[in-house]
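As you look at this complex, bear in mind that one protein chain is not there, while each of the others sits in place.
So, subunit A:
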Amino acid sequence: MDIIVCIKQVPDTTEVKINPETNTLIREGVPSIINPFDENAIEEALRLREKHGGKVTVITMGPPQAKEALKQAIAMGADDVALVSDKAFAGSDTWATSYTLAQTIKKIGRFDIIFCGKQAIDGDTAQVGPGIAEWLNIPQITFAVKVELQGDKIKVERLLEEANEVVEVPLPCMLTVVKQINEPRVSSLKGMMKAKKTEIKTFSAADVDADPLKTGHNGSPTRVVKIFTPPPKGGGEMLCGSTEEMVSSLISRLKERKTI
């Protein structure tokens, strides 16, 4: 069983704060982390390997600093990692990113399953996983919350809005996973030692035979034309008094507004 996991290094958006005076993002001291959903993807790959044998390869596209994320993947237990990094990738949107990752996967070769997190917490698009599946012409199953290998097929439970859908998909395929699928393990000491010693393999655009018209800014159909911080909302009314009094004044205000 050959499993490839695609991950992204992201700023920890839960740590991002707004400067109330300038209304801009404060990014100092915001740590870079593995996108949380991608940690679930790594964990699920490791569990499948433990049960059925095989190899887990973790890849990422990003700047040289993204090696740190791959080292963490090794510490968690990944067998192999690769970084695909090139100045030519600057300004990639999800179209170009999914192309670049698919090219990298083709370079790595054989795979049975590709795992991705359901989305990244900085961009929140949920588009790169299905994009990779399209470039590789394999089935995609998104929002997986339970994965069970049955011979040459996988039974997957998908977390939808009001229910879970159970589907069956043949290998090879691409799965994106939600947070509820598992609890990612903590890196072992042995893993961390291995990570420290591992030289991270890096591929350039040329190494993965990437078409310059399909990568980076040139290969991206979308353009960001404006970025702004949403205006802060004005506060409302704090109700006062005892619990009973506050509840009563709330109800009379809601009635006034015809809310209830």
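The rule is simple: contacts are C-beta pairs under 8 Å (C-beta built on N, C-alpha and C of every residue); 3 or more make two chains touch, one makes a residue touch a chain; residues count from 1.
Heads up, the rule we're going with is that contacts and distances are computed from a predicted model.
The listed options are "ABC transporter ATP-binding protein", "Electron transfer flavoprotein subunit alpha", "Polysulfide reductase, NrfD" or "Molybdenum transport system permease", and the UniProt record of the chain not shown names that protein "Electron transfer flavoprotein subunit alpha".
Contact with the omitted chain, checked across A:D2, A:E44, A:D93 or A:D112, is made by A:D93. Within the full complex, the residue among A:I34, A:V84 or A:A133 touching the omitted chain is A:A133.
As for the chain not pictured, it touches subunit A at residues 11, 13-14, 16, 18, 22, 24-25, 27-28, 63-65, 87, 90-91, 93-95, 98-99, 119, 121-131, 133-135, 139-143, 145, 155, 157-170, 178-180, 213-214, 216-230, 232-233, 235-239, 243-244, 246-248, 250-251, 253-254, 257, 259-260.
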